[in-house]
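Okay, handing you the structure first.
Of the protein chains in this complex, one is absent; all others appear in place.
To keep things simple, chains are lettered A and B as they appear, and every chain counts its residues starting from 1.
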Amino acid sequence: MKIGLEAHIYPGVPSKLFCACAVPMMCPVCTAQPGSKPMAVNRKAVEDTIKVALALKCRVMERITFMRKQYFYPDLPANFQRTSTPFGADGGLKDIGIKEVHLEEDAGRLDLKTGKVDFGRAGTPLIEIVTEPCMKSPSEATEFLKNLSDLMRYIGVSYPLRFKVDTNISLAEARVEVKNIGSIKGVKTAFEYEAQRQGKVISSGGKVLGETRHYDEDTGRTFSAREKETEDDYRKIPDADLPDYDISVALRSISRKISEDLFERRARYMKTYTLSREACIAVTPTPGFAELFERLAAKFPPAFVGEWIRSDLIGELSYRGIFPEDAKPDEGRLESLLGKYASGGISKLRARIMLRELLDKGSWKERPADVDVSKAVREVMERHKDAVQKLKRGKKVIADFLVGEVSQALGFQIHPQKIREEMEKVLEKTVQIKI
Amino acid sequence: MRTKDIVSGIKCGLLDMHSRLEEQEIARRRYKRHAAFITEIRSKPGFSLAVKDNIAVKGIRFTAGSRILEGYVAGYDATAVERLGREFSIVGKASLDPFGAGSGGDTCDFGRTLNPHDIGRVPGGSSSGCAVAIALEMCDFALGSDTFGSARAPAAFCGIVGFRPTYGLVSRHGLIPLCMSLDTVAPMARDVWGVAYLLSHIAGPDKHDTTTHAGKETDYRSGLERYELKGKRVLVPQNLLELCDSGIIECAEKGIGVMKDMGAKISRMRMEGLELSTHAYYLAMFAEFSSDMQRYGSPIYGFRGPVEEARGRLLSAELKRRILIGTLITMKEHRERWYSMGLKGIRRVRMLMEKGMERFDLMVMPSMPAPPWKHGTLNPVDSYKTDLLTGPASLAGMPAVSIPCGKAHGLHAGLQIIGRRFDDLGVLGAAHRLEGFL
Partner (left out) sequence: MEMHIEKLCSLAKLQIGREEKEALGKDIAEILEWVKALERIPDSSVARRRVSEELRADKAGKWRD
């Protein structure tokens, strides 16, 4: 079995790639109105792509050009997609080879059932990461995505990770593409389905067709995509409305500020501090947080600190909608708490209560509180009435989708856990259901 | 009446704006059969302006002269339109060859545009409606476009002034592209002063068009008067001149003679290779055109059936030819052979023009090699060949103007003046000096 992935990451960037719109706004540029021209490329998107290329240990290019990848599809406003030449090539994430990293603009969203296209998303920057087709099992693929997710957070490009995955999986000669999978769970399910499907074809003496298939989240199956042309020849030309971009200066400046590689750091912690694997993962969401851990581990037994962070601190932070990357702790008070706890002077329960008091007294920086989560939840539920119906009938996986929608509507400022709770509250008013 | 006098007359109340606008509305009715306009707009107070229907005007039907955009209305103003502002009153969207694809100017899907002085002949394209409207005094100003001669050809054939600015001087945001590397928004008027007046409003960098950039601040209005032809070094590409009709050569030589009398130093040189500018353009640049045409037929424009059905039915033959050639040359298997060949030709022409202009201030030649032809008498290749003289400046991104220069066989002829990149004021200044004497 050979598996390759094309992961499309949405970086946390305030406006679209070639216009000043913030999703879901639209303008003549991102809807490709006749006569409209792209604006200069979004700086942060370029910088984030450079960060990704470096983090994936690629050979980074000095210059990039935006090309037009031409094909016809209802979700493409101009029937071409602007996509950059590679920012980086020939890298790797642990032992998975990375073929290339580039930047492109997203298309709109075609609803295959209603035939309607929503262009709110069109023009959003996407960082595309293409792996070598070297993965040999679905679990290798999901492992890769989990690592990629951690890495994207660690370098500050995308958290929570928003992405789409196009994949190719072949048991036999023929290359089968499965497109547009939106979650790690989906990848696992899609692959397992495909492996089974292709296996059946082969064992019954048939030949697997090389084709493009779509993944259906509701049923967990893949189906043949009639509409999309698998044109190998995209007849790419440079987009003459845009200049080439010299990224060498940005590259040098970003390279200088780069922290220790995530996986090397985790390996170092496992060795030096004898932390469990789970604790290593828990203390390395971001470089800043990891450095906090190291400071505390210098004063208290590291394994103890690591475990406490994993089991207590992270949970209490996320409950309050505080991301570790925003952490600005009163380290003195934290040390005092840990001191009492580590020496056995207070119980686990008491330590937890003290931690909560410490956090609630506002010594940690929180995301802006002026966001009306409840309102956003109700709006999303209004927009997706049929999905809510499915949820009420017990299809719990729909909750992920709705939470994602609310998260996007709130500009990814609020932790999904908080959204989930808000949603429970709203649903509780209508029917008893726990998500 | 000189545009300058119209503008200053209206500004200081000596000329009644409303009666002028009324007269021009009467002219539009009288000359309706000339099909200069696709959409007419009620006149508001202001200097009357025609806008070529490949330039976006918010809230107004925007067709590019093609049935495929018949029902479409622009949702925004082109930057150039925005910059002209309230001083101007847009009286209509002027007709054009569909999407700018044409040199004759008479193939608009909504009506055949006629030459103002001989209705059996073409008005010149693709900014035909603009030129006809100005020539017949339906309006005083026009915003056309020039990619490979689209403003200079109709200016020459209708006896008015059309100017192609330096590429990058004026924002293209809102201009439907024919060829994004060569397109310009082109001011047109009855005289050079009118053109300079328009340019003074619209020139300058725009964040909506990354191909624009800050040139130095130029005063196109007063700078015009100060220009002297005395001592200027003028180049005449003799090999191109010799390819023209005899009547055209006669007109051009008269113009060159006047320049000489004014003290310009004329040099004649053979610039072999310039004559391939049409071959190179009509091969390579369709790649850009077919790319920009990909979007039409899509659901956004209201089409509910398959994309290929709408495109097949509503795109004109010339559009299909260009799209197909553009598609062909960008295919993997044909790129090396055809696309590269075209790009090579373009590079060659550009080098010749740049080298040529190193030692000269201006280049002069006719705008068109022959007088306006009769409707429907040229096949595609023959009509491409008529861009022989306007092509080189386009490929080099240089500013170029066409001013009326007498008549050849009783039909209007234009003289073309070309300058170095960003010497737009030099080109207009020379033209301004000359126009009174031709």
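Operating definition for what follows: contacts are C-beta pairs under 8 Å (C-beta built on N, C-alpha and C of every residue); 3 or more make two chains touch, one makes a residue touch a chain.
Only a predicted model underlies this, so the values are computations on that prediction, with no experimental measurement involved.
Visitor: Based on the whole complex, identify which of A:246, A:330 or A:372 touches the chain you can't see.
Guide: A:246
Visitor: Using the definition of touch stated at the top, determine which of A:42, A:83 or A:180 touches the missing chain.
Guide: Touches the omitted chain: A:42.
Visitor: Pick from B:201, B:350 or B:407: which residue touches the chain that isn't shown?
Guide: Answer from the full complex: B:350 touches the omitted chain.
Visitor: Determine and list the chain A residues touching the chain excluded from the picture.
Guide: So the residues of chain A touching the unseen chain are 20, 39-44, 46, 72, 231, 233, 235, 238, 240, 242-246.
Visitor: Pick out the residues on chain B that sit against the missing chain.
Guide: 167-168, 180-182, 207, 210-211, 213, 215, 273, 276, 279-280, 282-285, 290, 297, 306-309, 311-313, 315, 317, 320-321, 323-325, 327-328, 331, 337-338, 341-348, 350, 379-381, 384, 397, 421-422
The rule is simple: only the chains that are shown with their structure count from here on.
Visitor: Could you tell me the distance, in whole angstrom, between the mean C-alpha positions of chain A and chain B?
Guide: 49
Visitor: In the complex of these two chains, what residues of chain B are touching chain A?
Guide: 54-56, 62, 64, 69, 72, 74-76, 78, 172-177, 180-181, 207-211, 287-288, 291, 294-295, 298-300, 307, 327, 330-332
Visitor: In the complex, go through chain A and note every residue touching chain B.
Guide: By the definition above, chain A touches chain B via 27-29, 31-40, 68, 70, 72, 74, 77-80, 117, 233, 235-237, 240-243.
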